[in-house]
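Encoded as structure tokens, the structure appears first; notes follow it.
In this view, the complex is presented without one of its protein chains, the others remaining in place.
Labels for the chains are A and B, by order of writing; each one numbers its residues from 1.
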Amino acid sequence: MTKIIEPKKQSNIFRRPSSETGIWSWITTVDHKRIGIMYGYAAFFFLLIGGLEALVLRIQLSQPDNNFLTAAEYNAMFTMHGTTMIFLAIMPISAAFFNYLLPLQIGARDVAFPRLNALSFWIFIFGGAFLYSTFIFGTAGAPEGGYLAEEVGWLGSAPNGGWFGYQPNAGMKYSPGTAMDFWAIGLQILGIASLISAFNFITTIINMRTEGMRFMRMPVFTWMTFAVSFLLAFSLPIIAIALFYVTFDRKFGTTFFLTEGGGDPVLWQHLFWLFGHPEVYILILPAFGIVSEVLPTFSRKPLFGYAAIVFAGFGIAFIGFGVWAHHMFASAISPVAQAGFGLSTMVIAVPTGVKIFNWLGTIWGGKLKLNTPMLFSLGFIGMFVIGGLSGVTHSVVPADTQQTDTYYVVAHFHYVLFGGALFGIFSGLYYWFPKVWGKMYNETLGKIHFWTMLIGFNLTFGPMHWLGLQGQVRRTWVYAEETNLAFWNVVVTVGAFIIALSIIVFMINWIFSKRNGEKAPFDPWDARTIEWTIPSPTPVWNFSKAPVVKSLDDFWHAKYGEDDEGRSVRRDSADQLLQELEEEGLNPSEDIELPNPSYYPIILASGLPFLGYAVIYYSVPLAIVGTLLLLIGGFGWGTEPLEEAIEELEHE
Amino acid sequence: MSSSHTYPHEPTGVETRKLGMWVFLSTEILFFGTLITTFMIFKGRDFPGMKLTDVYDIPFTSISSFILLMSSLTMVLAHNALEANDQEKTRVWLLATAMLGAVFLAGQIYEFTEFYHKGFELGTNIFSSTFYVLTGFHGLHVFIGVVLLLALWSIGQRQKGLTLEGGMNLEFVALYWHFVDIVWIVLFTVVYLI
Partner (left out) sequence: MFVKKILNIKNLKFAPFILLSACIENAPLDSLSPEGPYARSIDELFWITFWIAVGVFVIVQGALLLSVFVYKEKPESPEPKQIHGNTKLEIVWTVIPVLILAAIAVPTVQTIFDLAREPEDALKIEVIGHQWWFEYKYPDYGITTANVLVIPADKPVRLEMWSNDVLHNYWVPKLNGKRYLVPGQTTYLNLHADSPNEFWAQCGEFCGLSHSKMRGRVLSLSQEDFENWVANEQKNAIAFSNEDISLAAEGQQVYLNAGCTQCHVVNGVWDVQGDRIAPNLTHFAVRNVFAGAALKNNRENLTRWLANPAEIKPGTFMPNLELTESEINALIAYLETLK
């Protein structure tokens, strides 16, 4: 008889958490799937907030010299829109995919460090809450000596120095109050969360692969997770230090970015973009991974040039560290640096092109099932190509000096991050929906979602190319009527509301399908990778027995052989195999030991916002509370397994 | 598709937690790398006010550096003792390591106070800013190391004592401690000697 080994009940400080349902089971969970789901919902919540902020911006810009928002509110909104979308929406949604899928794709029972995984999630939640608490506690105002005609108000009391926080404008003298402190420290906390998950995923991929899952047999999504984790691990320390400098400049009177004391504002740009450019690939590579899973499945063909796609992904990640100054072509850098970084930026287009051509090679000659995930993946290719090509025009440095800081750039990176990353993410959300919930989504609503989003997206960001070239500068609260930019701004605003509509369709589909959707079989797509060999929804223990992998796309080859022409032919044994898999998946034949839930991740994580507030308000008591929470969490954490070992010995 | 072996599976043969520790330390290199790079960039530039050379006391810092180096030795001795399963000695060497670390920290606090009295403050200029943040960030690492060592020591007081496997592992703390020591050697050279 199978048993799932019960968690131990006793620990030194708290009883070991033991609930399996209800809110406590979620708070103390270390299950990668539950953490993934929580990441997903939290990130989607922030995506909605970031979207609302965008709509507010678009209303303001729908006509020239508008006064829907004040300048302070506008600046706060665009800063929070960028910060939210990057750090609180796209990155954590990617983290949701990593968490849920990575162990399933490599045949593991969980990640390498389940409690660290929970810690990442809770730090992310506390970091996001901390950042958004700026709307309650934050203050902002005119630069030292400047005047405002009206109060800033709660909407304007959010960080207002841009998501890029260029110094010295984001310093204390020019951005007084605490709002930018919330930004700097909030990002710091969020960075810790990402850094910890990066360690975890790197270790997991290197060391938790099941038997036979060699590196060159890993699904591309796992490969891209691997690449992203390295990018995170090597770029986040840079921004962490840079944010330390900002916080020290703002709170403790140092002069890192202030020329008065010998500091250098351009240093911030270098440090920021040394992180910021790899960050772009952190946002887009997961979508590359998702698309590389979806296209072969619905083309019923293997991925064209698997090795090329993998190496191109790592090539992009590697070169991504050498192109940062292309964000600074108009800044104080020499022509030699301009030329060098212009060329390196052109070079990065090559592996990106390789990926796109390989995806086209994948669908070419296939049997394309145009359902929602596939539509989003195809849409991804189409939109991402546009973003990639406008990116090439940026690498032409002289042209870029016209385009930089205009809406042309806004158009470019939304084609990459929305048309690219977000389309990929939606593709993945539909694709793995059955695996996560055990239900099918509604195909009609899914297609309506796709088409409205595609139209809204292009109406919103397409005209921005034109607006930018016609001289609309970024981050501007108003534009003069004489600039003749009004018409296309109206179109853009209409497009933005169409996107909002499409998101509502998506939410309706999600909620109803999750509740009333058709029951999903465990392999609804006739898929290729091993996460589809287990029941839907995924059982708590993932795999009843550790799978042994014999090839790339192992599951497909178990189901299909090839005839003389190279066309796939379903094996006679396939149906029986599926039956066996389902049987075994639901009724494991061996004992399963799962990692125990723990209170300590959330306790440890809860210390960080206290430390953040302590710095902002120079408060020693808050610092003590924060440190104590860290120590309690850390000590409990460190001794938890030890206690178990002792108990086990005592029982014997 | 067949299933035969059981979890956990470590295809590299390296213990997963040790691998995680190495990944962590590799990012630590980038943390310090960024700090040191900033320091080097500004060292050669013009800035108003005092320099470190106006205030520092090389012999004093050399001695405290030596003390920190010695703590790496005692850390190795603690590890050896545990390998021989000599709990008593392990605890003694652990405590000695923590104490040497604490002495180094005390020296750093004393040094900072002296510098402050001489007018070399955090916000004096870019040099002092980089100096304090760089060495202070290292000091924070030493502090965390001392806390970890003391935690290990207190765990060692229990009935079962310490083991090389499971729980908070002496090996990881040792790895971290040696790393922090090595970083100091680099810092001492870059900041004080060059």
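Side notes on the structure shown:
Please note the rule applied: contacts are C-beta pairs under 8 Å (C-beta built on N, C-alpha and C of every residue); 3 or more make two chains touch, one makes a residue touch a chain.
Since the model is a prediction, treat every value here as computed from it, not as a measurement.
In terms of the touch definition stated at the top, the absent chain reaches A within the entire complex.
For the options A:Ile192, A:Ile363, A:Ile530 or A:Leu608, the residue in contact with the chain missing from this view is A:Ile363. One of A:Ser25, A:Ser133 or A:Asn169 touches the chain omitted from the figure, and that residue is A:Asn169. Within the whole complex, the absent chain has one touching residue among A:Asp264, A:Asp554 or A:Glu640, and that is A:Asp264. Screening A:Leu52, A:Leu155, A:Val392 or A:Ile632 for touch with the missing chain picks out A:Val392.
Contact residues of chain A toward the unshown chain are 59, 62-63, 66, 68, 70-72, 75, 142-143, 145-149, 161-162, 166, 168-169, 174-175, 259, 264-266, 299-308, 330-332, 335, 338-339, 342-343, 346-347, 349-350, 353-354, 356-358, 360-361, 363-370, 378, 381-382, 385-386, 389-390, 392-393, 395-406, 466, 469-480, 482-488, 490, 562, 565-569.
To be clear about the criterion, only the chains that are shown with their structure count from here on.
Here chain A touches chain B in the complex through residues 108-109, 112-113, 195, 198-200, 202-203, 206-211, 213, 233-234, 236-238, 240-242, 244-245, 248, 252-256, 261-264, 267, 271, 533, 543-548, 550, 554-555, 558, 577, 581, 584, 590, 593, 631, 635, 638-639, 641-642, 645-646, 649, going by the rule given at the top.
Residue ranges of chain B in contact with chain A, taken from their complex: 1-12, 14, 16-17, 19-20, 23-24, 26-28, 30-31, 33-35, 38, 41-42, 45-49, 122-130, 132-133, 137, 147, 151, 155, 158-160, 166-168.
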